[in-house]
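Input: a single structure, listed below in structure tokens.
Heads up, one of the protein chains got dropped from this complex, but the rest are sitting where they should.
Think of it as A and B in the order they're written, each chain with its own count starting at 1.
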Amino acid sequence: MAENDVVVIAERVVGGHPDVTFELLGKAKEIASALGGEVHCLVVGSPEGHECLGASDHLHLVEGEHLWPYNPHAWESAVSALLTQIKPRLVLASTGTVGIDLCGALAAQSGSMLASYVVDLSVEGSTLMAVAQLYGGKLMAECDLGDGPAFVTAIPGSFASQATRVDGVANATSHAHEAAEVRMRHVALTEPEKTGVDITSEELLVSVGRGIGSQSNIDLAQELAEVLGAGLSASRPVIDQGWLPKAHQVGKSGKKVKPKIYLALGISGAPEHLEGMRQAELIIACNTDATAPIFEVAHYGTTADLFDLVPEILDLIGG
Amino acid sequence: MLLAVVETRKIFGGTTHLERVFFYLLALVVLVVFFAGLGLRVKKYMAGRPLDASRFRRARVPLEKPGVSAPVPLTQTGVDIAANRTVSRRNHAVGGAHLLLFWGFLGLLAATIIVGLDYDVYGNLTRIFGGKELSFFKGWFYLGYNAIFDTAGLAAIVGAVWLAVRRIRDTKSSVALDYTRAQKPRSGYSRAAMTAGDHLFIFGLILILFTGILLQGLRIDAAGFPSFERWTWLGYLVGSGFGALGLHGSAAGTAHFWLWWVHILMALAFVAYLPFSKALHMISAPANLAVRDPGNTRRLPSPPSGHAGYQDFADFTSKELLGFDACTKCGRCHSVCPARTGGAPLSPRDLILDLRQYADRKRGIPMVLDWEERPDQSGPKNLEGRLAGEVIEPATLWSCTTCMACVEICPVGIEHVPTIVSLRRSLVDAGEMDPTLQAALENIATQGNSFGKSSRMRARWTKGLDIPIPDARKEEVEYLWFLGDFASFDERLQEISRTLARVLTANGISFGILYEDERNAGNDVRRAGEEGLFEMLVEKNMEAFSKASFKKIFTTDPHSFNTLRNEYPAYGLDKPVMHYSELLASLISEGRVSLAGLDKKVTYHDPCYLGRYNRIFDAPRSVITSAGCELVEMPRNRTNSFCCGAGGGRIWMDDSVLAERPSANRIREAAELDVGYFVVACPKDYAMFSDAVKSTGNEDRMKVVDIVELFAEASGELALAGAASEEAPES
Partner (left out) sequence: MKIVVAMRQIADLVEELEVDASGADIDREFVKFVSNEWDEAALEEALCLKEAHGGEVVVVGVDDVDFDQTLFGALAKGADRAVKLDCGFEGWMPTAVRAEILARWLREESFDLVLTGVQAADDLDGQLAGVLGARLGLPHAAVVVGLEPDGSGFKVTQELGGGVTLTSHATGPLVLGIQAARQAPRYVPISRIRQAMSAGGIEVVEVEAPSARAPKVTRLFAPEAKGRAEMLGDKPSEVAARIVELIRAKGVSVS
């Protein structure tokens, strides 16, 4: 139980372990080695699928009543109990529901430092330095987390994850957690229904404009969206033509969207359209006209023909 | 027995005393019914909010323009009514027919009154006081009377028949005469009774007129054609006709007797029917024209005290209630309405008819064949429901672009727009609106613009200029340029704003802007029904004006222009307000600039808020023609211009429900003309029509340009080439 250890809270609540946990494990290793500590990974509730978390030095599997499915109240008390044992220097989670549920409260209880929306983290001497993304990404704050215990919630996608999916766990300990008083009980876990269209909640949007040409070509875009696990949206002319229902429209008279990635295919970038998608984190535009205004707001652009480009992407991932 | 020939006739058609008593009793009942009906209506109007007394204050407010914002002088109203000017606008045939019927009917009314005066008043007075019943209905008076009023009768018949034929023949072909509702009630509806009522009115009238003429003929025939009756030329003619058919003497007398009763009973029935039917417009229409106020739409009235918007019957003004009763279902507003044309659930005609039925039901006033039938208690039958929201559907109210086309054309002077806005205010008060409209209003409330941009970015458009734009808050300028949101924030339009800045600078105009202190002027905010926000914007802008020193204001946006010019004076603005088209036109007319001939074939779209609202038609046209362009007018131009669909806050609302956007309809109209350019003088128009040119597939045929772009090109400031306009080097 070294005071320079780093804890990663595994945030699996359904399905497999999410990418962000591996990103955090990678970062945890980096920080732990800089501090001269070790990496702990806390798996709460169900131990299922924990084998791939081998990048950690210690794996803690906590089981107990009310811990599975996810229960914010019960998890908080379980993680809190473990942390008092481990006494880590740093606890890492994501700025997602689990991270937000746990970290603020745990930091407040233990009087620790907390930084959220972190996109970068490093050790300088004995202090931890973080860079957080604030004001909806408009400003970055570099901050000093001091030399005491700290909690950090990071924005998913900030750290590389590939390298840390390591199978086989040497050092796993099981813990039983007995909650003192449970004031929250599980009722239901609902997986998304694929019926209702909500382009505002998609992380990735494939968006088509009049350049798509006709109703029949919509299928091509639809296929791309499916393969990418993305939502399908469109500019107004596509809706007006009746090629897609109104719920798919982005822009002034449609929906305002803020996906992580907005892939604009055959959209010129009229102000009314830009109004609805300008805030996407990453905009990639495909338009054969190099002077199209969409390139003024896009981060990446190509003048390739969308009918050449889309099949290529499908080949790359679909196959 | 030899009698001197006295040119007269017997007035009462009956013979016995009993008949006489019967007639007078019936006439009495009819008059009671008539005045009771009229009384009910007058009481209804009195139950509304009193008319704004300022309507009758003839003193001229400094910035008022006669016929636009100043009240119409009563003499002019008199001429309008006498000449049926409002009826014959844009439809001279119907106007002419109506004029014949109008004067013919008035003539016959006068004839009846004269006879009544002679027989019932003069006759009785002389009998009672002089012991001998006298009559002036004889001799030359009788002859003249017959000659004149026979002509009136003919005029009335011709007019009435003409109108009746049109009503039957054109019902299918004319949108105006088709009573199908724009907003379809879920439960269904029928307007068969209304149609029947229309027919009853016109054919009843024709029958009365016709029997009157026939009576004359029979009487003259029965009397054996006394030669003096030739003065009764129409009756004589008809009588000769009877004669030719072999009807003579006592047979003609008997026929006369029966027909006289038929005629009299119909005429009396008509009098009783009048206050409960379409015939009411004979009284309500001229009355409504007399109290119309053209300023009312340009300068919207404030909400009734205590209510944010109209909530119940008592919120309507007397003028509005009178107006509802004046509607003749002529359908002119229905056919020009861009919302209705585009397939929106709004027809100004239906709105007025619904409100009339609602008001009458509320007051328990019966109508004869003038009601819409519904199987349930929805719409105007819903006396308990919310006025804005249930009696009138929200979608109906939100569809209006406040283009004023309906107010402009309504022959009886109904002002639909203030009523619509007053009802919208109730919806806004309840927070019931399109989410996109809500977002726009919230943006305007926080940052003063509908674009949701920071107010500090308002003057960002000046960044691309190599000339400084004076800050009117820091230095004295002649003109304060009020740009409005679109010209300030829309990327496409910022280039046009820069062009205007270059043109004005090059021509030595002293102007400045308010930079981040300018706020949305509030014209459309007010028309969307958000009165509180409008007032807040006025306060902010007035505060900004007070910080600046300038002599006049000019605006880019016709909407801002309207409110600054017509509504801000009530809040203390005392500077003249112009539109940039006027400024450009004055540069030309003063000879301060010489324009090279452009040789372009163009058409021009009159923005509602510049043209219809403020009667500025010639300034932009003079810029276009002075620039050497050939101007081809669209069929709907000037006061009949067709709205682009953006006004009244519509630009912030979803228009995907429309079958065809008004802007697309307009571009199709222009596309018929074979012109290369569609010229606009309004930033919103530029946005709406650039989009419509694309969506209608006319990109290759027509390009949307602003008048200042033409001006700049013609004065060598800028070359108007392809889509990406290249700037000429600065002189």
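Observations on the structure shown:
We adopt the following convention: a contact is a pair of C-beta atoms (placed from the backbone, for glycine too) under 8 Å apart; a residue touches a chain by one contact, two chains touch by 3 or more.
Just so we're clear, the structure is a prediction, and the values are computed from it rather than from any experiment.
Among A:47, A:64 or A:96, only A:96 touches the chain that is left out of the view. Considering the full assembly, A:263 is the residue among A:39, A:263 or A:277 that touches the omitted chain. Only one of the listed residues, A:30, A:57 or A:281, touches the absent chain: A:281. When the missing chain is restored to the complex, the residue among A:167, A:191 or A:219 that touches it is A:191.
The omitted chain makes contact with chain B at the following residues, 308, 428-429, 431, 433, 435, 438, 441-442, 445-447, 452-457, 530-533, 535-536. Across the interface with the omitted chain, chain A contributes residues 13-14, 18-20, 23, 69-73, 96-98, 100-109, 111-117, 129-130, 132-146, 148, 151, 153, 156-158, 161, 183-192, 201, 203-204, 227-229, 260-261, 263, 281-286, 295-305, 308-309, 311-313, 315-317.
To be clear about the criterion, only the chains that are shown with their structure count from here on.
Within the complex formed with chain A, the chain B residues making contact are 436, 451-452, 490-492, 653-656, 687, 691, 694-695, 724. The touching residues of chain A, counted against chain B in their complex, run 210, 237, 239-240, 246, 249, 252-253, 270-272, 275, 291, 293.
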